[in-house]
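After the structure tokens below, expect a handful of questions from me.
The complex appears here without one of its protein chains, the remainder shown in place.
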Amino acid sequence: MTFIAKPKIAHPSLPKNALGLTRRDYEGALSTLCAGCGHDSITAAIVEASWGVGLEPQNLVKLSGIGCSSKTTAYFVSGGHGFNSVHGRMPAIAMGANAANRSLSYIGVSGDGDTLSIGLGQFCHAIRRNLNMLYIIENNGVYGLTKGQFSASADIGTRAKKGETNFQPPIDPVLLAMTLGASFVARSFSGDKQQLVPLIQAGLKHEGFALIDVLSPCVTFNDHEGSTKSYAYTREHYEPAVHADFIPLEREITADYKEGEALPVVLHDGSRIVLRKLDSAYDPTDRSRAAAQIQERMKGGEYLTGLLYLEPSQNEFHQVNGTPDAPLNSLPYEVLSPGSKGLEKVLARYR
Amino acid sequence: MTFIAKPKIAHPSLPKNALGLTRRDYEGALSTLCAGCGHDSITAAIVEASWGVGLEPQNLVKLSGIGCSSKTTAYFVSGGHGFNSVHGRMPAIAMGANAANRSLSYIGVSGDGDTLSIGLGQFCHAIRRNLNMLYIIENNGVYGLTKGQFSASADIGTRAKKGETNFQPPIDPVLLAMTLGASFVARSFSGDKQQLVPLIQAGLKHEGFALIDVLSPCVTFNDHEGSTKSYAYTREHYEPAVHADFIPLEREITADYKEGEALPVVLHDGSRIVLRKLDSAYDPTDRSRAAAQIQERMKGGEYLTGLLYLEPSQNEFHQVNGTPDAPLNSLPYEVLSPGSKGLEKVLARYR
Amino acid sequence: MSKADPTRINDFTIKIATVNGTGSASANALLMKSIFRSGIPVVGKNYFPSNIQGLPTWYEIRVTKDGYVARSGRVDIMVAMNAETYARDVKEVAPGGYLVYDSTWPRPALLKREDITVLGVPLARLCNENFNGVRTRILMKNICYAGVLAALLDLDLAQIRALLAETYAKKPQLVESNMKAIQLGYDYARAHVECPLPLHVVKMAHTAGHIMIDGNTAAALGCVFAGATVAAWYPITPSTSLMDAFKMFAERMRIDPQTGRRNFAFIQAEDELAAAGMAIGAMWNGARAFTATSGPGISLMNEFLGLAYYAEVPVVIFDIQRVGPSTGMPTRTQQGDLLLSAYASHGDTRHVCLYPANPEECFYMAVQAFDLAERLQTPVIVLSDLDIGMNDWLCRDLKWDDNYRPDRGKMLGLEEILKLEKFYRFLDKDGDGIGYRTLPGVHPKAAYFTRGSGHTQYGAYTEDAADYQIVLDRLMKKWATARRVVPRAVIDATAGSRFGLVSVGSCDGAIREALDVLKQRGVGLDYMRVRSFPFSEDVEKFLAAHELLFVVEQNRDAQLRALLTLETAVDKSKLRSLLHYSGLPISSSFIVQGVLAELQPGQRVLSPGAAHG
Partner (left out) sequence: MSKADPTRINDFTIKIATVNGTGSASANALLMKSIFRSGIPVVGKNYFPSNIQGLPTWYEIRVTKDGYVARSGRVDIMVAMNAETYARDVKEVAPGGYLVYDSTWPRPALLKREDITVLGVPLARLCNENFNGVRTRILMKNICYAGVLAALLDLDLAQIRALLAETYAKKPQLVESNMKAIQLGYDYARAHVECPLPLHVVKMAHTAGHIMIDGNTAAALGCVFAGATVAAWYPITPSTSLMDAFKMFAERMRIDPQTGRRNFAFIQAEDELAAAGMAIGAMWNGARAFTATSGPGISLMNEFLGLAYYAEVPVVIFDIQRVGPSTGMPTRTQQGDLLLSAYASHGDTRHVCLYPANPEECFYMAVQAFDLAERLQTPVIVLSDLDIGMNDWLCRDLKWDDNYRPDRGKMLGLEEILKLEKFYRFLDKDGDGIGYRTLPGVHPKAAYFTRGSGHTQYGAYTEDAADYQIVLDRLMKKWATARRVVPRAVIDATAGSRFGLVSVGSCDGAIREALDVLKQRGVGLDYMRVRSFPFSEDVEKFLAAHELLFVVEQNRDAQLRALLTLETAVDKSKLRSLLHYSGLPISSSFIVQGVLAELQPGQRVLSPGAAHG
């Protein structure tokens, strides 16, 4: 078990943000995820980011579906309301909540299964509405909580812990979101706090739908053939005993690299993914060129990371709907009800 | 009411296909769609195409969801089984049916609402599985059967019959399908038989998921501002009387133009769409260039039509699954059952 | 003028058979309104196809001086404008009745009925001679038959002109053209037929203080007055017009005069799952929100309903029932979702349901639904149906008490929160099974975690048997509270009979009429109409007090009877089902027959079994 939240004794020494709050004030309950799970690193980044932007904890609304990833909304900012809804349907809850009160910050945490399989339709339509929220996909290529089936983001050729190989092409949430006209599209890696924290802060500030696809290795079920540290390999060799339900206690993987650089990251099972950070020359406002570059890199087996596409001008849901600046849930009843006089007027038309 | 199917008296004079069947043998029940509905033109094209390829009527399986478009599976090839399922879930029915018998031809007819809203998730995953079927979207930008709400393919600025304007960006099934790696992606216009019939025939022959997005004007609910023949305009001017439920009897719109040409088509309500046919130079095998061109044209308000993307090499579902050539539903029970001996072997492992 | 039949004055039914998409709706509306304006109660039933153009469609206008609101089940005057259905339309006319048809083209073969009067009017010819343009002529043909009926029934032309003037206030030229068509039919009829017919209209004063409105419009109005600000939906017949009406009202009465901003959010969702989720998310966040759907949508909302029940999130859902199962007959009526709505979703779940019987109740119950949902922190499903929702009903004027304020239930504001030592969402402090809510954005201390997975009464995640059960048992305590606050049944025990009649929703009109008929035949029955699930205590009493109960409902499987059997102590052998589920609204005659069949002397009154209709 990893310990993200510790008893909240506000140490005088701890650094404070604009609101005079310490990082502790943005932590949540104990994580029940596997030691070394990428998701916990993302949770830490969210804590860091929300502390950094100086968000009032109660103004952060945390939404999620079902999955290891979706559990994490309980592990940060315990001062904000959380809604751990049903599998794949978080975007609908988020849309409703946001409609009721546009003045709060909405952060949705989902998994690749939650978003790209059962929740794909809602995900796409949240983008279409340009729902004003930060949507984080904790993308590990598997269904962690149900023990390692492939998700729709698994690469062709991936081997699962159980041994079978995935032959279906992956759905890339980044390209998908760009095709659907998302206004803020980013990709990062769970272990790259340096890149992740500012992206989360930018996403929280973005007016409209902000997507961050965070590659987040699953300690337990990510497994690839030909890896000298893979379960498959270990089974046959060093492991003195093998137990179906044994899960090694791992440390989180971190990645620290510069703009324009490519960084090969070795996962717990020894597999490698190559991350390439955008260089300053990259223009995130040209959608089709951006898409082309991302696809190019992918052919080369690289994940381009950073803020990949941005279109600040787009109208978010409330601008389209023409709602007032005051939250709908704050409008006094007197303003909402036409009253008996109003009713009389209406009835006249039905006589 | 348009009359597609006529009493089936096989006129000796009627031209016969390879199987000795006439077009009549590929017709279906009477259409109950509005006179002049684009969907009926597509139905006619399907009749023509299936007659042309010389398909055994009983070997065509017709699948659909719910909508005016989805009704049309009853209006062609009455010799083939039809399954008019539930709204947006046709792809699942198609996947199951195809899994049971890979030797038949599967044609799915859907609407833009059926496919891009309630059915979006299933549509995307059918593409991911490269399900071997021809999937036709009869795309009119509205929910016809429920009387004219905007669908997710409605262009920004479109005016509905009821008067309100759409401000949400459209989801383009063609670009979406290409992003998801579809192996056959085409677009056409309901009135362009010359282009549509060969596309349908190619789609039927394609091994894998073939998408044809057919722009198919809705006589009754397509309505655009600024059109001198639009309902809005007429309401205020010429119309001697206006009746909520009045639907004029229109003729179908046809379009006949050459490769590379652009053709502005005037819809029933006077609105214009511009179609541009691919020229022979176009390379449908380069996905990102194709996507770029499509987007370019769209910016210019043009719909590129024709076979936009093709990747014949991709494995369809059964190749990935490794099923035998013989349909699964034809395997004799003896082949499927391990028998008592097989059971004994299995039980040994549980003692 | 032909001898009037006093018994049929202001008491007869006209049925108009046309093809949909030909614009007959406004002609029919015109007729309805002019009769209504003449002070005579009138009922309109629309039998339309599930397509857009070219299929047969019928409109039934019942003139009923006694103010009945049900389908009459008989046709006195048939206006047969549709060649395709002509034959069967002719058959439907009651002996002694009338048939009006377009005699532009002769219909020899089909005119074989000696027991009815056939009136041919060359509608097409008249319009072709007097109007230009295909559209115009088709449309005018319909207005023209309205003129014919005006003559036959002795309707007030001045009044009709007035109505047209209102309808086309912005397009005066249309008043003239329409009036011209009316006059054409009117004059032709008077010239060729003895007008008015023995059964015709004579002015009354029975519609003062009443309106003609459909249930979906009334329900939408209720949502506006309840203060609903978030409406999420996915189009589906017959619920669509409820959302359309809400949007129309909101755009009229919810625009900020200064800023022009919209004090509501209207969201067309991608499907019903999303629509339900949006309404739930919005109410969780403190706005009054709702969605409207029909059977297929309720099926799709099952998972979210279970979440809202267990996570205790208020939400209001309108189910405008249509014929099932599956897609069924989208433009026909039924009460087939009673059972599913009551227990929707897997696991141990139960939902508060309200059962309006007419547009008037749709209005008031819409408001109640929001109050109950927030008071009980649970979904409330309002089960209307196509008959109530899409047909025009004569209703008493809707009233509004300006002292009304929404009941937000146990919702803590900042002051209360600051007073708290610690906040626990799911504790039963008051012993009524209902905890206290807080809203996001108020205070970190009040933050809690909402989940559909196992949780303790303190709101923490749990897999502990005891902790889980504490919450599940409390939900039953809350259910007992619900029983006390839901609307009571409507009971008429004036007959003081040993026999009772129990029903729900839109059966009410037919039943009240049937009770009159039965009384005339010497059979007095007590009557109870349940208006909510769970059933209020008075339901138990009524059931206990009668030795035989007819349960009248519009579905095949006796779903109301099932709910009564499960949730009350009644001995089910006392419950005799009268089931009508053809898709047409139930008529009084069906009930009368069903009851008499059971109560005839000699019959084993207490034998179980059900009459199917």
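Order as written gives the chain letters A, B and C; numbering starts at 1 within each chain.
The definition used in the following text is that a contact is a pair of C-beta atoms (placed from the backbone, for glycine too) under 8 Å apart; a residue touches a chain by one contact, two chains touch by 3 or more.
Since the structure is predicted, the reported quantities are computational estimates derived from the model, not experimental observations.
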_Quick check: which displayed chains does the absent chain contact?_
A, B, C
*asked:* Of the residues A:L60, A:I118 or A:L278, I need the one that contacts the missing chain.
replied: A:I118
*Residue among B:K258, B:K299 or B:R351 touching the omitted chain*: B:R351
*If the hidden chain were put back, which of B:G54, B:G96, B:G163 or B:P264 would touch it?*
B:G96
*Of the residues listed, C:M78, C:A189, C:A274 or C:A562, which one is in contact with the missing chain?*
C:A562
*Spell out the interface residues on chain B facing the chain that's missing from view.*
25, 56-59, 61, 63, 73-74, 78-86, 89, 91-101, 103-104, 121-122, 124-125, 129, 317-318, 321-325, 328-329, 331, 333, 335-340, 342-343, 346-347, 350-351
*Interface with the undisplayed chain - residues on chain C*: 49-50, 295-296, 298-300, 302-303, 306-307, 309-311, 323-332, 334, 336-337, 339-340, 343-350, 451-454, 463, 465-466, 468-469, 472-473, 476, 555-557, 559, 562, 565-566, 569, 571-573, 581-584, 608, 612
_Contact set of chain A toward the excluded chain (per top definition)_ = 1, 32-35, 66, 68, 71, 86-88, 117-118, 120, 143-147, 149-150, 152, 162, 220, 235-236, 239-249
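Convention: only the chains that are shown with their structure count from here on.
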*With chain centres taken as the means of their Cα atoms, state the distance from chain A to chain C in Å.*
44
*Check each residue of chain C and list the ones that touch at least two other chains.*
270-271
*Where chain B touches two or more other chains, by residue*: 117-118, 120, 152
